[in-house]
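Data block below; observations after.
Yeah, one chain of the complex is gone here, protein chain that is, but the others are all in their spots.
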Amino acid sequence: MVHGEAWTLKEFFTYPNEYIYWTIQIVMYPFMTGLVAGAFVLSSLYHVFGVKELKGIARFSLVFSFALLPVAMLPLMLHLQQPQRGIEVMMTPHFTSAIAAFGIVFSTYGMIVASELWFVYRKHFVEEALKLRAIEERSLGEHLAHLLFSALTLGAMDISEHALEADERAVKKLAAAGIPVACFLHGYAGFIFGSVKANALWMTPLMPVIFICSAVVSGIALCMLTYIITMEIRKLLAARKKHLYPELPSPEELKSAEVHVVTMTAKYLVIFLVAAITLELLDLIFRGYTAMKSWDILRNVIYHRDFVNIFVIQYGMGNLLPFIIFLTPGLTVRRAALGSSLVLLGVFMMRWNVVIGGQAFSSSLSGFMHYVMPVWPDSVETFKEGLFGALTVAIVPFVLFWLINKVMPVFKDTH
Amino acid sequence: MISRRNFCKKSLLMAGGLAIPLSALELFDPKRLLAEKPDGKKTRWVFLVDTHKCVGCGFCVKGCKTENEVPYDANVTRTWVERYVITKDGQTHIDSPKGARDGFETSQIDIGEGKFEDIKNEEIDKAFFVPKLCNQCDNPPCVQVCPVGATYQTADGVVLVDRSWCIGCGYCIMGCPYGVRFFHPIFHVAEKCNFCYHRISKGMQTACVDACAFGARRVGNIRDPNDPVTKVIMTERVNVLKEEYGTTPQVFYLGLTKEVK
Partner (left out) sequence: MKSHVWRPLYVVLLIIAAVLVVRKILVPADFGVGARGYMYGWHRPSNEEDWKKVTVKYRTAEYCKECHREKYDEIKKSPHANINCENCHGPALGHPDDPKSLTINRSRELCARCHFRLEYPTSGRGKIRGINPKTHHPELECVTCHWPHDPRKAGHGGAKSAGAPGNPGNPSLSASPSAVSTTRERRGAHDIA
């Protein structure tokens, strides 16, 4: 079986070499980078625009954005036929190709987020390093922790008010600089598809903008959802340990802060959701109106073969239902969690409908290809490009988030 | 509020600062642009397909697979033949069973998933065969989208793939409007027809041209006015595939009609 043959069903006339080459991992990649960009924008809404209600979620989003970064690379590594050569994108980039932008944009964005995190957590690093230094007989674990935190301070041990203010200013500048870079990180992903003239579904100048809007939407939704879940865990822990540490906030205090943050965040979510759906519907209406040569087969794919994926799941469950949930007055945390989950589903389906949908029809415009996602991996190939590969990519950010949280705790007040 | 003087100073500084990294991109070099002009190049390989003559025997596909070491049993091929049967009801039936590597073994149209369509002889208005191969475009979209410079175009117009450099991302495969690219089943890098570069560089013809007993395929040098292929292209009514994409393909067809995809 050649690459792609195992999961492609071809109907009517397709070119002999046509298979579905870009599969679930290429769906996961823009989804993950979208989360990265969205999380960062959310964090910047506090740091740059001073939306005070978002302070609680701002640090959380920043750390999550950083945890998502290496994960963004993972689907690409799993997809490449020669993953060990992936570094070539950094070494001999061909900038006429949108994918080549990956090397620069990804690195730049990574450095901005890492730097911003450094400034936010520098005080914590210094305090931890000094605390560990004070211990006379360090165990192995403590010794390693001491090395780690000392290294992370980069030698800047001054945590006076003056130095911390300098940190704040730097964070603001980085957050501001990071917004266009985050947009670029996902805009270029949209350009990857939008610039392929060979694909009738992908080719549209709207693609980068649609991608950016839905990326911000997904980032906000993910942060909201993870924030709610983490708060639930915190409330549980606080309630259990209240009698040991009376200074811990009470569940009521935690709850009121939470609803406030969630309501504010939901407002921004709805704004970007409106933008995303407007552009997508605009694209669809234009295609139907101008009815180019490819419209016959596209119409078949959009309104017939992929109808459920597009209109029921993506637009219906992923857009319309969240609208109703978020715009109905009296938003509760539970409703917000449901709405966020549905939004994430919608954004995922949007990626699916673009990537897989774009390969559902042949370049001959006279045939179809059906993607049968491998569920149980019976080879390395069907693992990498199948359900389990996708699940791996989905789970890793949470693992990383948990690890990073040990070094850069999201809920401890470090200022 | 920033003063006018400061604004001018800072913008000039920014523009100057940006110029340094941008100059590394080599996007515009007048000397090279001049060198890219058609005059001066002695060879530009082109191909001529005569769809009146093709009989669909598939010897070209078999020959190509052998010559270029693409596994015969693999369902990918550097070149293939498509069959078009237009019936009296106006329907166009198209197929290319396994790329026509075994020819066309049945009069039924292969519509995929093991299903076939019966066509009665008396229903046939027109029927013909169309061989396809890489067009070695003058503006190859596949080369444009390669992120690492693994695929490129030679001075004589052939688009090649560097097997030691390709990362296997598949962007070139998605970027080709003609569907000529695929992943090589053994090397796991991008692959496509390269006009048997190892043969034409030695004065031979491509394997598919040699295998074709009917003269449906011919390879030539458009810069040589005495080349018989050049003469046909210059004097007869030839067409190219999917011209609207702006790829400027260099495979010319005689008898290419509107039904051809």
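Chains: A and B, in written order; residue numbering restarts at 1 for each.
One rule holds in what follows: a contact is a pair of C-beta atoms (placed from the backbone, for glycine too) under 8 Å apart; a residue touches a chain by one contact, two chains touch by 3 or more.
Quick caveat: nothing in here was measured; it's all calculated off a predicted structure.
Put simply, the hidden chain is in touch with A, B once you look at the whole complex. Of the listed positions B:6, B:66 or B:91, the one in contact with the omitted chain in the full complex is B:66.
Only one of the listed residues, B:116, B:165 or B:245, touches the absent chain: B:165. For the chain left out of this panel, the touching residue among A:167, A:258 or A:385 is A:167. Shown as candidates are A:111, A:176, A:259 or A:391; the residue that touches the absent chain is A:111. Within the entire complex, the positions of chain B that touch the omitted partner chain are 26-27, 29, 32-33, 35-36, 51-59, 62-63, 66-68, 85, 102-105, 107, 121, 124, 126-129, 139-140, 143-144, 146, 149-155, 160, 162, 164-165, 194, 197-199, 201-202, 204-205, 207, 210-211, 213-216. Interface with the hidden chain, as seen from chain A, comprises residues 87, 90-92, 94, 96, 107, 111, 114-115, 118-119, 154-156, 158, 163, 166-167, 169-170.
Just so we're on the same page, only the chains that are shown with their structure count from here on.
Residues of chain B touching chain A in their complex: 25, 27, 74-77, 80, 82, 92, 94-96, 98-99, 111-113, 132, 141, 144-150, 165-171, 173-183, 185, 188-189, 245-246, 261. On the chain A side of its complex with chain B, the touching residues are 2-5, 9-19, 21-22, 76, 79-83, 85-86, 88-89, 92-100, 102, 192, 195-199, 362-367.
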